[in-house]
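The other protein chains are all here in position, but one chain of the complex has been omitted.
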Amino acid sequence: MDFTLKIWRQAGPKVKGKFETYPIKGISPDCSFLEMIDILNESLVAKGVEPVCFDHDCREGICGMCSLYINGHPHGPDSQITTCQLHMRKFQDGDTIWIEPWRSAAFPVIKDLVVDRQAFDKIVQAGGYISATTGGVPDANAIPISKKNADTAMDAAACIGCGACVAACKNASAMLFVSAKVSHFAHLPQGKIEAAKRVQAMVKKMDELGFGNCTNTGACEAECPKGIKISHIAKLNREFICAKLG
Amino acid sequence: MDTLNSKVPAGPVAEKWTRYKSEQHLVNPANKRKLDVIVVGTGLAGASAAASLGALGFNVKIFCISDSPRRAHSIAAQGGINAAKNYQNDGDSVYRLFYDTVKGGDYRAREANVYRLAEVSNAIIDQCVAQGVPFARDYAGYLDNRSFGGAQVSRTFYARGQTGQQLLIGAYGALSNEIHKGSVKLYARREMMDIVVKDGHACGIVCRNLTDGSIERYSAHAVLLCTGGYGNVYFLSTNAMNSNGSAAWKAYKKGACFANPCFTQIHPTCIPVHGDYQSKLTLMSESLRNDGRIWVPKKIEDAEAIRAGRLKPTDIAEEDRDYYLERRYPAFGNLVPRDVASRAAKERCDAGYGVGTGKAVYLDFAEAIQRLGRQRIEERYGNLFQMYQKITDDNPYETPMMIYPAVHYTMGGLWVDYELQTTLPGLFALGEANFSDHGANRLGASALMQGLSDGYFVIPYTLQNFLSDHIHDGHIPTDLPEFEQTENAVKERINKLFSIKGNTSPDSFHKQLGHIMWEYVGMGRTKEGLTTAIEEIRKLRERFWQDVKVTGKADEMNPELEKALRLADFLEMGELMAEDALEREESCGGHFREEHQTPEGEAKRDDERFMHVAVWEYKGEGERPVRHQEPLAFEAIKVAVRNYK
Partner (left out) sequence: MTNYLNYASVTKKVTLAIIGGFLMIFLLLHAGINLCMLRNDGGEWFRAAAHFMGTNVIIKVFEYILFAAFIVHILLAIVLQIQNWRARGPVGYKVPNKSATRPASKFMIYTGLLVLIFLGIHMMNFYFVKKGLVEGRYLVELKDVDKIDQAVLEQNQMQIVALFQDTEANPANAYGIKPVADNLTKDQLALFGENFTAYEPDFYNMAIELFSNTAYALIYLVLIIALCFHLRHAFGSAFQTLGWNHPKYTPFIEGFGLFYAILIGLMFGIIPVWFLLF
């Protein structure tokens, strides 16, 4: 298959970037999207051109490192996958493919398609955990947790922190990410103890870092590679209201 | 180097750890504040160690190669984590977990370490549940288990097919808590370039800031390497793209001995290779073998027809299928340990019964779907099936999966004593980076257990024993000549790579290295093959230093430079692996020397000559490393031939 790639190139955080056009030929439909970029990069290196920088690591859809905005979709046109799981068979031969970095004030571009997502870590550091230190905890079966709650907590905990929700949201809101964490713990008895403090601290940090406000458009849910539902955002709101009133 | 001292406490195996803990030295809280600890790596071992040490009151600096600790490759572990809870009342115990692990590792692990691992396994589950890890539960609300290869009990705790992720997020949460409290400082997008040694002690690291290319120095009273394994030496593996062996290799060159480098785990259930451009292999969790049945056609003509596309797997009648694992190993069936399952797949494919490209076997769920219903299967493996479908475009609910073995884990690593300290004082290795607990083959769901055991429950004790001697050292400045020298050496190496200005990209060298390693140091190893491998690796390394092309500059984000730096180390490491495989003239676990097998094709150990850990000491550039031995003695276990029949 042949494609025309339009890729955002930006030499550094403070440099102005622009789109470059790279034609690429003879790509197998079974090739993954990132392997296609590997092939492009090999050809660029051969020509002495600096290859395209992009974040990637596990290449099996779990580390959350890959982060490309492809033809108007974070992680590309397929549903419930990360960029590394996207395959070229999802495109038509001869397509023009626009590849952009995540765009958000809270995720500044470092180079080319690589953005800085440490804002997510900062939100988690503000309270996205149960602050149990090592040791001195009861037996794992001491507190039964209903299967339903454990399952819902797991649904939320499946978040890989890739930032596609922020990238997709017209407001660059991080609510899906934050709510996944809040909801995960709020559904577990051991998480309820710090629930009120957690939700307020995380929302405060999220606001401070310059993420936008959620307007319930559902774009995040549509693009989340792990299928995390905006019902968790409602859960966050509920937790937040209770925390404020309580 | 003096003789290897494994520092295993005296006494019966079940009492060693208790005895150690009661006799070890501790550091009082006021002194903890004066002691700096560097942790390199933020996977299960690194994050749990940093969180636990931070909570104790040490000043911890943790270094992360990615943008966030949560991306470490522990996250990709799917199936589960073992613990001897015996919640299922199926006869499990600490001893049985210990026994299974030693046996699974083909009696090449240090008994005392493995027992300790089994002993703390239960505390890990308690800790994780307290942190909010959403393990699977039954309808009564209690924890659920499943079974894994090499065990006859159900002792594996799991969180859908994302157990590693959930455990890592738990550890990452604990770490984030400590970062918030200020006891741990996080340095993201940093790659350790070298270890600084002063007076024979590790006293800091030099690392490269991957964002802007600057070289930075950090000092500490102890350095913990939690940098994972070196499976990427094979280029194609289930490891993440950034996983590399450089940190361990630098440690090796600074005086930490490397143990059993040839012990590599080839995982039986990965999605087969499909093209030259492929960058990575995807693992399909071992848990699939709970319900999936592995087979190839019984008749060679059927296999040929399938490969040619004339027949579909569903066309093959039940009696024409060869469920070879069930046939060969009736006691364990599809749940034999990984090394055994991998070799059996290779044997069938080499004999011409492979499907797909010829390098694949079927993993079939038709029977399980019929027995349990599609919904149950979806609940258990839904995300794995989805992942498979996205990659291959085949629907595993309708047609069997195709799988083939791939490099997955390295049991070898930095040699450590009972305290997890390497032969370089002050340098510790945790998790996959060390060699200690899995012998020649790791059982499924044990890597997570080991990473967390080392980080949560071992190092917080043993490190204190070491640091108690250093409470008067005071802060170590980073302007010492040792730091200067190390930094200069790092810069020199980088400049050298840029100065070559050759024609070949690091990736294409890496692919060539991968081919050599897979071909000669893979699942079946021979004397000739290994000799060839050593020669070819040397030649390739020479060409690398003459012809590698590194684009870009040193003082910017430069993935090509990162690749070249890591590859330079892999090119040396590959040789040591082959060397070690050549010296170990026996078959054990994942190390299969074709000269040493039983008439039925099973691995044949040589306990007389090789019941020891091979410990390699670096002797300098161009010098042959020295192979030491740490003899293995089994007091609590009767050494036997592994039998899964």
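Each chain gets a letter, A and B, in the order it is written, and its residues are counted from 1.
As a convention for this text, contacts are C-beta pairs under 8 Å (C-beta built on N, C-alpha and C of every residue); 3 or more make two chains touch, one makes a residue touch a chain.
Fair warning: this is a prediction, and the values are worked out from it, not measured in the lab.
Undergrad: Who does the absent chain touch among those shown?
TA: A
Undergrad: Check each of A:Phe91, A:Phe177 or A:Phe211 against the chain that is not shown and name the one that touches it.
TA: Missing-chain contact among the listed residues: A:Phe211.
Undergrad: For chain A, enumerate the residues touching the unshown chain of the complex.
TA: Residues of chain A in contact with the hidden chain: 6, 8, 17, 19, 69, 71-74, 98, 100, 103-109, 168, 170-173, 200, 203-204, 206-207, 210-219, 222-223, 230-231, 233-241, 244.
Simple rule for what comes next: only the chains that are shown with their structure count from here on.
Undergrad: How many angstrom between the C-alpha centroids of chain B and chain A?
TA: Chain centres of chain A and chain B, defined by C-alpha means, are spaced 26 Å apart.
Undergrad: Taking the complex as given, what residues does chain A use to touch chain B?
TA: 11-12, 28, 30-32, 34-35, 38-39, 42, 44-46, 48-51, 53, 55-65, 78, 80-81, 85, 87, 89, 110-111, 114, 116-118, 120-121, 124-135, 137-141, 143-147, 150-151, 153-154, 157-158, 160-161, 184-185, 188, 190-191
Undergrad: What part of chain B is in contact with chain A in the complex they form?
TA: 48, 51-52, 55, 66-73, 75-76, 85, 87, 123, 125-132, 134-143, 159-160, 162, 164-166, 169, 172-174, 176-177, 179-180, 186, 188, 211, 238, 240-242, 274-275, 277-280, 282-283, 386-387, 390-391, 393, 456-457, 460, 503, 505, 507-508, 549, 551-552, 556-557, 559-560
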